[in-house]
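Contents: one structure, followed by commentary.
Left out: one protein chain. Kept in place: all the others.
So, chain A:
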Amino acid sequence: MSSDMDDILQIFFQECDEQLQELERGLSALSDGESEHETVNAVFRAVHSIKGGAASFGLDNLVRFAHVFENSLDGLRSGRFAPTHDVVKVFLKAMDVLSDLVNEARGGATVDSARVAESHAELADISGTGGNQNASQAATTEDVIPADFSPVPMDFEPVPTDFEPVPFDFDFGEEEATPAAASLLVTFRPHDALYERGDDARNILIGLTDLARECDGEIQTTCDRSALPPLTDLLPDKSYLSWQVVLPPAVSEDSANAVFDWVSEDCDFSIVREGAEAAAPQEPPAEQPEPAEVVAVMPPVEDHEAPPPAPAPSVAHPIQILSPLPAPATPDAHPGPSPAGSAASSTANGAAQTAARKPEQASIRVDLHRIDDLMDLVGELVIAQAAIESLSRRTDAAGQHELVQSISSMQSLTRDIQDAVMAVRAQPVRAVFQRMQRVVREASSMTHKDIVLTLEGEDTEVDRTLVEKLTDPLTHMLRNAVDHGIESPEARIAAGKPAEGHIVLSAEHRSGRILITIKDDGAGINRQRVFETAVKRGVIPADAVLSDEEINNLIFMPGFSTAAQVSNLSGRGVGMDVVKQAIQSLGGRISISSVPGKGTTFGFSLPLTLAILDGMLISASGSTMVIPISSVIETMIVNQSDVYALPDGSNVISIRGDCMPLIPLATVLKLSNSSTPDSLDASVILVVENESGARAALIVDEIRDQTQVVIKSIESNYRQIFGVSAATILGDGSVSLILDVSALVASAIGHIDIKPSNIRAELAA
């Protein structure tokens, strides 16, 4: 398959993704009780577009299913039945199957045919029960049409070499003088609307040709150009031509009808079976110029208001197609003995396509105005640069002053450009969030719970890489919420809650970070059980005294699970710690709040981008280092009386009554050999906090500045360094290290914040 074909296929799959999103959005609107005509139409359009596209690529499975889906939706559209809860459920399920089929076509896992068949039957059921007059008839059409539905495999080779040897012939009179007995006569005349819709008479001709080939026959095509005006009057976007096609006798009327399935409203057509002698097709007036001549007549008309030299589609395409394709090179073009045979070969062709497919190229769609903004800013940058250049040539004092000014304006320009580029990379979280609908749907049907997931703030935009990396943690969290968070319907009713559980997934911007919350109205974290399990598993000593928050955080310990039994969904004790790691690796933090009986809320707080960081420049032992601002709580100067020296040589500082370890940065990073100086009086400290809220105070030499830094990997050319998460390049071109605060804090206070709790326990005893 040519690479052009691959490219087009890629675009098709991208569009499928968009259509599926559209479908999801529409269906969830329907399930929320909205029955706007426009919503139903949008849903219908989405399925229809997928079907149409899939047919062009010969993706049979997809087409067949989409067709049934579309039929059922048509019932909804025409008001034959109402979008009740059950109906929408079936549609949602069908949508899942459809998206799996799209995936399959893309080269993903094969879809379980039983699932497809099940959903298929359900859809047929809906339209069956819905169409109350002739339910059985509706069911049969469902069965018949997909089988007959003959996709038109098209080759998008830019140069239709396949058609090279077309012996096309405008010798009308003789050809249709000898149609075979009882052959099928198809006449059709496209309306202008057909071309306006982007369809083409060519597609119909190809469809008919394929039909003929399936029966080992040939077609005879006649173009009726009687309506064609002289070239001077020719309007390029009007349809002037009509065709007569004589199909071999073996072709059934139904299958010929199916070719016109999509265009029935946009063209007049008739399909008649007839004897050879009956009504020989009328001969087109011989004096009409044939299309080929139309072009030839061009020169003489030149001095007129010349019509566009590009002929109307109705003229251009027939030339390529006016006869049966003489065995072209593509495998699916070989005449198949039966529809089944041709379907099989085109599926095989499809498989070959997917196998040869290149790994998906990452691309994003960006609003044009964002690119324009960026362009404007770059334009300004060029101007600013020119200004600085000219100013730098001046030597007087005023010039110097202006230079400083224009450099500072350049600074703000740079910041603007950075924001603009970030905006280009930003993507709404909708894509991930909508995938979660399905996760919840599947998980709740597996656990036999009735759960509604409400999405809020799907339009919140975050960096593209973040969007992708959020999928796994969110899937884990939502499965957990379904499996552990929400109680069984019986328990809910017993607790005086509605049987239907609610989960809210929301996203919002908050002070330069994105906050994602997952809120369920379940039973809340059973702290007693969490505590007991933790003791049983030896995570904490039995006599530990933990605050509620500390107990909540225990669920993030590796291997921790309170589930009485391992289910398909969760309970294996992997998950929450993975979630925590994933979120932390994105520079995020997790917070939990849980009210027994009322539910649990998990909050992820994530940076907006992974490429740029707001940092505080500090220096320690002569090295300049960067500490992420997000982890700095406060900065202060030590008062010696607040410091308490521990026997092992380390120090603790009390800040407004909170004790925390003092970390001499230079010593911890082995940058200086001297141990902590005797007096800490008047040293500068930064109070920092890690994800779990544990604090420590870093002793630094000096706080230099607060700036934005670009994150650069240090591991790609070196190894991991303890206490260092990455590096950056400062204004003077030198390298500076970005500190890994959570590692530093963790090493200072031990693994989890249980040390003080032990002491509390001892004191309590």
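Just so we're on the same page, a contact is a pair of C-beta atoms (placed from the backbone, for glycine too) under 8 Å apart; a residue touches a chain by one contact, two chains touch by 3 or more; residues count from 1.
What we mean here is this: contacts and distances are computed from a predicted model.
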{"item": "Protein name (UniProt record) of the chain left out of view, among \"Short-subunit dehydrogenase\", \"ABC transporter permease\", \"Purine-binding chemotaxis protein CheW\" or \"1-acyl-sn-glycerol-3-phosphate acyltransferase\"", "value": "\"Purine-binding chemotaxis protein CheW\""}
{"item": "Hidden partner chain, touching residue among A:9, A:426, A:724 or A:745", "value": "A:724"}
{"item": "Touching the absent chain when the full complex is considered, from A:30, A:228, A:643 or A:714", "value": "A:714"}
{"item": "Option touching the unshown chain, where A:413, A:669 or A:686 are the choices", "value": "A:669"}
{"item": "Those residues of chain A which, in the complete complex, touch the missing chain", "value": "622-623, 669-671, 712-714, 716-724, 727, 729, 733-737, 747"}
